[in-house]
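Just one protein chain is left out here, and the rest sit where they should.
To keep things simple, chains are lettered A and B as they appear, and every chain counts its residues starting from 1.
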Amino acid sequence: MTNKLLEIENLKLNFNDYMGTVEVLDKISFSLNKNSWLGLVGESGCGKSVTAFTILRLLPESAEIKNGDILFKEANILAKTEKEMQKIRGKEISMIFQEPQSALDPSMRIGAHITETIRAHRKINRKEVKLQALDILEKVEISNPRYYLNRYPHELSGGMNQRVCIALALVNDPSLLIADEFTTSLDVTIQKRILELVLEIQKLNKMSVLFITHDLALAHECCDYIVVMYAGQIVEKGRADKVLSSPAHPYTKALLNSIPGISKDVKRLQSIDGVVPNLIKPPAGCRFHTRCKHKIPNICDKLFPKVRHLDDGHQAWCHLL
Amino acid sequence: MKNLIELQGIKKYFPINYRLFDRKKKWVKAVDGVDIRIEKREVFSLVGESGSGKTTLANLILGITQPTEGNIFFKGKEISMMKNKDLKEFHKSISVVFQDPFSSLNPRMTIMDILKEPIMENIGVIKNKDLKEYINILLNKTALREEHLFRYAHEFSGGQRQRIAITRAIAAKPEFIVLDEPTSGLDVSIQAQILNLLLDLKEKYESISFLFISHDMAVIRYVSTRIAVMYKGKIVELANNSDLFNNPLHPYTKHLLESVPNFKSINKKSGKIKSKEFNTFSNVNENKNICNYYFKCHYRDRECLNCTQELHFVGNNHYTACNKIGGNLFKSEEIIK
Partner (left out) sequence: MNKNLQFRINELKRTLNVIITTPLGIIGLLIVFILIISTIIAPLIAPYSPFEADFENSLESPNLNHLFGTDTLGRDIFSRVIYGSRYSLSAGLIVVSVAVIIGSIVGLVAGYPGGRKGAWLMRITDMFLAFPTFVLAIGLAANLGPSFVNSMIAISIVYWPKYARLVYGQALSIKENQYVKYAQVLRENNTRIRLRHIFPNSLAALLVQATLDFGDAILFFAALSFVGLGAQPPAPDWGAMVSTARNYINIAWWMAFFPGLAIFFVVLGFNLIGDSLRDALDPSLRRLKISKLTWLGKLGDHLLVKEK
C-alpha cells in the first residue's frame, strides 16, 4: 500500500483551437501523498488550473490528452468512464474555486446546495441530510447555521460564501481536495481565517490538498511540497521550505525576487523581462529561455534539460545546474 | 504651500431605500469623516479591505461623485468656491489609473486615440507634427514602442495595458495621479515592472504626487511615503511608511499585518484566538457611538462602546484613532516625542 494518493506521470495535453494547437501541458509529473498538502504554483497561463481540471476530467471538447497517466488511489483516472468519474467528483475528489459567487447557484438556497451534494452520492433520509448539513456548516464556522440554511448566496458576504463552498466540498469526506486560488478574491484578513480553517480540517480528516496559487508566500504558509510551473512545464519541485528558501531554477529565483514583502529592508524588486510565450508554437528546449538572464545559447534553446536531483527530493530542470 | 490636496471632514453617505414609505432613512456610510493632506512629491497610500471606503474616497477626489459633507482644497483653494478658470486647472492637473487593465481602455480605440484623448481635453488642439513628437516622448518614458500606437487594446497583455494606462495618465502633465489598485489583477513579475515604473516616474518628474490605493500591504510597503489605513469609512491610522510597519498603533493595522502571508512564519498551525466571523456587510450602524472595529478587536474594553474614533497625534507624523495599544501611555491630545 503506497503512501501516494495521486500520481501524475508525463502528462501532455493539447487544446485544438481555431487558431492552432495549443500545447498547454508538457511532461507534467508529480505525486501527492496521503495527508499532505501540495502547492501548484505559477503565474497566470502556466497551466496549473488546467492540470486540476484534467484530474477531474472536466476539460472542454477541444482538449486532447496526448500522453500520460493519472493514478488516483492506484487506479487510472484517464481510463474511467464518465459515469465512474461522476461518482468520484464531489465524493473522492472535491474542488473549490476562486469566485464563490459564480460557484453557487443564485437561485438556490444554501441548504438546497448542501442537500443536493449529499444526496448525489449517498442515500440518506431527509432528516439525516438536514442534520448533516447543519453539522458541516458548523464545521466551517458559520455561526447560527439554521438561519443560513434558508438564505440565498447573495445574502452572504464573500467570505461566508467561500465557507459554504468549502462545506460543499467537504460534506462527503473526500480524500483529495483541489483548491484553485480559493482565497484570491477575499480580503486578506478573511483569507487568513479561511486558510486556517482548511488547514485544521485537513489535519482532522487526514485529507490531501492540491493547492493551486500564484502567491508563493501563501504557499509557504500551508504547503508541505511545492511544484513550480512555467508555460505548461514543471521547472522545479520539492519540499516547500527547501524550494522557497534555496530556489534552484532561475524562474523560481526571479519570481521570489519580484515579490514585495513587509520586512524591514526594502530592496528594489526584480521584474522578469518579456512575456509568457505563446503556447501554439512554444519555444524549443526550456520554455523559459526567452526570458532567462542566464541562458546558454545553443543549449537552452534546443534541448529540454534533464532533471537535476538536489538533496532530499528537491528537483529542478535547468542546464545551469 | 506644501499641501497639494487637502480633504476636511469628507463624508459620503448613500441612502438605502427599503420601502417606499420609510420614516427613518438609513444610510450606508461609505466615507465617514476623513481628513487627509497630500503633499507634493510624495506617494500617499490608502490601505483598506473591501468596504473600507477607499474607492469611494478616490471617486470623491476625482470628482466622479460629490461629497455629502466636507471640503476639498486644491493648492489652498476650496473647490466649490473656485472660479471657472481655477476649476479647470484643478481638473487638468488630476489624472487616474484604474484597476482593471481590461476595462480601462476602450476596445474600439487605437492606442493613438487613447493617448490623444487626455491631450485634446486638457491641453487643447496641437499640430499633428508636434503631437507625434510629444507622444513619442511619452512612449519612451514608459518603454512602449511606436508600432504599438496603431494596435487595439485587446491585443496587449494585462501588464502592457496597464503601462498604456499609465502613459495616458501622464500625457496631460498632471500634478497628481490617483492609482486605484493598479497592480491587483497582474502577475507578480509584471507587478514588479509596473511598481518600478511608477517609482521611476516619480523620480523623473519634478512635482508629481500619487494617491496609491491598495489592499496589499506588501505593495504599499514598497511604494509609499505615507500611509493611511481605512476601516469602514474612517481612517484608523496614519503614519510614515516604516513607522506604520514597525510600530502599528491600531488593532486593525496589527490584524492586517499579521494576516499578510510571509516567508518567515512557520505557520502550519497558528494557535491564535479565532473570533467567529460576523455577518456584517454594510455600514449601517445602529448604535451610534460604538467603535467600528469593536466586534473583531482583540484589545477592546468597556470604553470602546463609546468612542469618538478620532485620530490622535502620537508623534513623528504618526496618528491613530485608538489608544488601547501601548496601554495608558497614550491618552488623547498628548504629544509624545
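The definition used in the following text is that a residue touches a chain if its C-beta (ideal position, glycine included) is under 8 Å from a C-beta of that chain, and two chains touch if they have at least 3 such contacts.
Keep in mind it's a predicted model, so treat the numbers as computed, not measured.
**Q** Given that one chain is not shown, which residue among B:105, B:135 or B:321 touches it?
**A** Of these options, the touching residue for the absent chain is B:105.
**Q** Which listed residue (A:16, A:76, A:150 or A:263) would be found touching the missing chain in the intact complex?
**A** Of these options, the touching residue for the absent chain is A:16.
**Q** Tell me, which residues in chain B touch the chain that this view leaves out?
**A** Touch set of chain B with respect to the missing chain: 62-64, 91, 94-96, 98-100, 103-110, 112, 117-118, 121-122, 150-151, 168.
The rule is short, and it goes like this: only the chains that are shown with their structure count from here on.
**Q** Quick check: how many Å separate the C-alpha centres of chain A and chain B?
**A** 32
**Q** For chain B, which residues are in contact with chain A within the complex?
**A** Checking each residue of chain B against chain A gives 49-50, 157, 159-160, 187-193, 195-196, 215-219, 221-222, 245-246, 255-270, 274, 276-277, 279, 281.
**Q** For the complex, which residues does chain A have touching chain B?
**A** 43-44, 141-143, 156-160, 163, 187-193, 196, 199-200, 203, 214-218, 220-222, 241, 244-245, 254-255, 258-264, 266, 268-272, 275
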